[in-house]
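Input: a single structure, listed below in structure tokens.
Left out: one protein chain. Kept in place: all the others.
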């Protein structure tokens, strides 16, 4: 399934931030989103994940195919690592969490309560969650925050394995993951201040 | 869906105070009423059905605050919104887990507290029946209120204001059923009307709650 975005405009809090974004990510490929902070990468990814509607444009291949990982990890402190993963696996209709535990070296931590983990361990758990969703397209927003070099390596390996199995990845990040992937800079697509693309307050002028 | 229910129940157990908060409040209200109106058994017996209903309602209201707020803060709501589970179903499950952890214990505790308030013997069955039928509606309506205010800082007070008028029909019919039962009269009319409200809200409110939650998540 190719993820294709055509002429997309997105807004944050009613103000347009990106305009005319177009790209496609083929099966088995990854795309790295680059751009300065505040440019709208998060908004764009949330839009693609289906959490907010775009101002205009089209997204193809995103129905029921996306696993999203944002800044918050979606972990419950009072549940163990295994219970957290099992929960998400069941919600998404999968069964097996052992691959995910292995890929992020979480096996020794299986029965620890998530609240007792370090920031890096929590992030590894959050990323492991993507593996248990069984969904082909991974959309990640700054996945390597709080990860040390070894963990980044695990993450890159997991993404590579996912791509090798026919998956797709769309990742917003500042660092070099060592993945074979195209880069897409969103800076040229930043909405110009004078643009009136249907933002809520702008309609009043 | 079962996964979500199990998870919420597990969390309620482990967080300690999940089950206890509503019950404790119920107890407090029941104990304080005689101090405020005087200990006369006849008076207490007359107002017992209403007071117990009111206590149950307020106890439900107390625990609604954290129903969705925690999931909102740690990103779970965002992830649930992208999951295969329809948001309406997820919210129905949340209401169910709220009822199991708050409403159900209240229903079971009510007869015990009824003894303290000198509830008439004929009233116990009707009290439990009316609370059993009515508290699910309180959970479902409360979930709507929680969804409405989940993105608002310190939204607890606002949520109470929004939810209270919505609770009025349930309270009226529920308390009336309990009261008539306590007086030995036939209480089937208010009980049926109560059941109607409960089933209506269970069927329809999740759609409103989901719509509102999506608006906040945007």
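Letters are used for the chains, namely A and B, taken in the order the chains are written, and counting of residues starts over at 1 for each.
To be clear about the criterion, contacts are C-beta pairs under 8 Å (C-beta built on N, C-alpha and C of every residue); 3 or more make two chains touch, one makes a residue touch a chain.
The rule is simple: contacts and distances are computed from a predicted model.
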item	value
Omitted chain (choose from "Energy-coupling factor ABC transporter ATP-binding protein", "Lipoprotein", "Benzene 1,2-dioxygenase subunit beta" or "Heme exporter protein C") - UniProt protein name	"Heme exporter protein C"
Touching residue (missing chain; options B:11, B:83, B:104 or B:197)	B:197
Given B:20, B:45, B:111 or B:169, the one touching the chain that is not displayed	B:169
Of B:27, B:158, B:183 or B:202, the one touching the omitted chain in the full complex	B:158
Residues of chain B (touch criterion as defined above) contacting the omitted chain	144, 148-149, 151-152, 155, 158, 161-162, 164-166, 168-169, 172-173, 176, 190, 193, 197, 205, 208, 211-212, 215-216, 218
On chain A, residues whose C-beta touches the chain left out of the figure	13-15, 193-194, 200-205
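Methods note: only the chains that are shown with their structure count from here on.
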item	value
Rounded Å distance between chain A and chain B, as computed from the means of their C-alpha atoms	37
Chain A-touching residues of chain B, taken from the complex the two chains share	2-4, 6-7, 10-11, 14-15, 73-76, 78-85, 217-218
Complex contacts: residues of chain A adjacent to chain B	46, 49-53, 64, 66-68, 70-76, 78-79, 83, 86-88, 90-93, 129
